[in-house]
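Read through the structure below, which is laid out as structure tokens, and then see the notes.
With one protein chain withheld, the remaining protein chains of the complex are depicted in position.
Let's turn to chain A:
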Amino acid sequence: MVGYLVVLLLVLAAAAYWIGRTRAIASVNGDVARLHSLPGQHGMFLALFAAGPALLAIVLWSLVTPGIESSIIADRFSSELSGMGVPQVEAFIRDARAMAFGGLVGFADPAKEAAAAVYKSIHTTSTWIIWAVALVLSASGFYWAYSRIAQAYRARHVVERVLRAFLIACSVVAILTTIGIVLSLIFESLRFFQQVPFYKFLFGTHWSPQSAFTGAGTEAGAVNQDIFGMVPLFAGTLLITFIAMLVAAPIGLMAAIYLSDYASKSVRAIAKPVLEILAGIPTVVYGFFAALTVAPYFRGIGESLGLNVASESALAAGVVMGIMIIPFVSSLSDDVINAVPQSLRDGSAGLGATKSETIRKVVLPAALPGIVSAMLLAVSRAIGETMIVVMAAGLAANLTANPLEAVTTVTVQIVTLLVGDQEFDSAKTLAAFALGLVLFCITLTLNIVALRVVQKYREQYD
């Protein structure tokens, strides 16, 4: 129902644009040059006032209504709901809503059906109210703006100001979302740290949260604090990232040097997009590749050399992850190498340096800060990668530096902790948030360092 209202308002806006334009032109008898603002700006002005406030009201309404509706239901059925805990009340209202508007219902009973009927009638009323409010706002906005359009009216200023407000609102949404995500991570992590002290989490070397509630003999809810040590996960992450960078850094850098300084235009035109296709392959496909092709291959080599290679090895996951981030390294490095001024290359060539001497002794040192930051960004990408590791490196937390064994990473454990039907407030589930927080801090630090390095680099050429 409200969807139709939005469509109607958009149609009104289009009509208002046209009307405003026409009126502006008519106000000067077609001599457009006499208008303070362009006819299109008058049209935009009218459209903004005809649809803007109404759309804003709809957004507010959709944010506020569910809460109001739930509280009305909770109020009307307070006798039925008395004695229930918070989750049960939430479930009751959720079911009532599902029965009213279609959806999955847990289980039905007469009280819920009554609640659903009430829910439906309240919602119908509130929909009528928003229709009325929106149409009134739209009409009055249109009337007010229409009466203002005149030769000297500064429609351009109004439109510019409204657009600026809109852009600010967009960036505020982005920033608030980030802050919200960080805050939710922090609060859930704090709940976890109430059950498991943070030093045991940060410095413990044993990770097996699947056995969080030790045996049948322990009392319900007692948490074994010693099995939440994140060190093995962190070590696994570092090991795989290290292997990945061992693959990606040299190959990516060499490819970037070839593309920027050696490749002819036609080769570059083909090779660069092809390399960037690597970045477009879904990581889950890399996961197949790692688990089904690379891992058995490494195991075969290992067996022929007499080594014992696990079928899910850090090596396979790391190598495939390295292949995945090659385009990151090469594309970013290519940019910074290209940013080194041609005059430096000419200066070096003019002294009789060969191409490789010029690249080794002038171009790369000048581009080094940028290359370092490219590497750091690639590292933070590798640390955050999940799918390849889930498929190729295994789930067993294993504190080892041997790349031939199975290890697991922070991201993989977050996935396994949250998949499955666990109570949401158990230590096991909350551990995922603490891991997420640690991961966030690491990648944030890496990104900040990378940005700082880039800034320093920019200052170097005036």
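Here are some notes:
Simple rule for what comes next: a residue touches a chain if its C-beta (ideal position, glycine included) is under 8 Å from a C-beta of that chain, and two chains touch if they have at least 3 such contacts; residues count from 1.
One rule holds in what follows: contacts and distances are computed from a predicted model.
Among the names given as "Ethanolamine ammonia-lyase small subunit", "Phosphate ABC transporter ATP-binding protein", "Cytochrome c oxidase subunit 3" or "ATP synthase subunit b", UniProt records the absent chain under the name "Phosphate ABC transporter ATP-binding protein". When the whole complex is considered, the residue among A:A349, A:A396 or A:V449 that touches the unshown chain is A:A349. Chain A meets the missing chain through residues 264-265, 341, 343-354, 357, 361-362, 365-366, 460-461.
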